[in-house]
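Here's the structure we're looking at; comments come further down.
After this line comes subunit A, so read on.
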Amino acid sequence: MTNGMKWILLIAELLTVGSALIVAINPNILYSAVFLLFSFLGIAVMYLFAGADFLAGVQVVVYVGGVTILILFAIMLTQWLYRLKLKDIGSKFVVPGVVLALGLVPFLHRGLTQLGKMVQAAPPEKMAEFAASPKTAMIGKALLTNYVLPFEAVTILLLGALVGAVWLARPKA
Partner candidate 1 sequence: MAQLPILSLMTFIPLLGMFVILALPKGKPNMVRWASVIFTGIPLLLGIWLYFNFDRTTAAVQFVERVSWIKAFNIEYYMGIDGLSVPMVLLTVLLSFLCVFASWGIEKGVKGYYAMFLFLEAGMMGVFCALDFFLFFIFWEVMLLPMYFLIGIWGGKDKVYAAIKFFLYTLAGSVLMLLAMLAMYYYSEPHTFDLLALAQNHTQFLNKTVTLFGAQYALDKILWIGLFIGFAIKVPIWPFHTWLPWAHVEAPTAVSVILAGVLLKMGTYGLLRMNYPIFPEATLWASTAMMILGVINIIYGAFCAMAQKDLKKLVAYSSVSHMGYVIMGMASFTTAGVNGAVMQMFNHGTSTAMLFLLVGVAYDRVHHRWIIKPDGSKGFGGIASVVPVYTGMMAIALFASLGLPGLSGFISEALVFLGTFSNPKYQSYVVVGSLGILLGAAYLLWMFMRVFLGPLNEEHKDMTDMNWREKLTLLPLCVLVIVLGVYPMPVLNLMGPTLAKLLSALGVA
Partner candidate 2 sequence: MLVSLKAFAPELTLVGFLSLLFLLDGFVPKLRENRFPLIWVIVSCFAAGVATAVGKGLSGDFFSGLVTETGLVAFFRYFFFFACGVTAYVTLGSKEIEERGRSEFSLLILCMTFGMSLMVLANHFLMLYIGIETVSIISFVLAGFNRESSRSNEASFKYLVYGAVSSGLMIYGISLVYGYTGALSYPAIAEALIKNNGTHPFVFYLALVMIYAGFAYKISSFPFHFWTPDVYEGSPTPVATFFSVGPKAAGFGALLHFVLTALSQKQEGGVFTPIAGIQLAPVMALISAATMVVGNLSAIAQTNVKRMLAFSSIAHVGYVLMGFVVMTPAAFSSIIFYLIAYCAMNLGAFWIVGIVTDEKKGSELSDFKGMGWRTPVMGVCMAIFLFSLTGIPLFSGFIGKFLIFGNLIQSQSYLWLALLGVLNSVVSLYYYTKILRAMWLEKPESSDSAELRLPLSQLVGLLGLALPTVILGLFFSPVLEMAQRWITQ
């Protein structure tokens, strides 16, 4: 991988983390939602570099194109009508939130460093080969063989979610 590529990855990672930070702490929910979009984009780039081209696409389509837009709509539907509450951080949970989130850090740090050291085992050539191979076909094949059951099962989930969401959203006749 060239240094340029590495730079792009680094920038994507920084974008992801930075946007996420804004998502978390920006008092304006609208900005948060927008920065979530950037974060997702960054993640999509990271996926790309991790050899998950298909997933990067799905990430963009589903998250960036779907979920985030949905969220923005929701914000507009709700917040637009009452602007008062746009600034919504400052609730009494901030201190415990910070403390708890920071409290998680040492655990995560210790665990993930440990994990990172263990994982180095995979041979780099294989990794590179894996990263280079196109995933769409592989995934498609997997979905129809090994992963057919989750594939089918998730349809039931989606059906349920669909029916449920419609039921909730529909006004009483």
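Regarding selection, all candidates are chains of the complex that A comes from, given by their letters.
Keep in mind that, in the parts below, a residue touches a chain if its C-beta (ideal position, glycine included) is under 8 Å from a C-beta of that chain, and two chains touch if they have at least 3 such contacts; residues count from 1.
Keep in mind it's a predicted model, so treat the numbers as computed, not measured.
Interface record for this complex: partner of subunit A among candidates 1 or 2 is 2, by the touch criterion. Every residue of subunit A that touches candidate 2 in the complex is listed here, in rising order: 107-108, 110-112, 114-115, 118-119, 145-150, 153-154, 156-157, 159-161, 163-165, 167-168, 170, 172-173.
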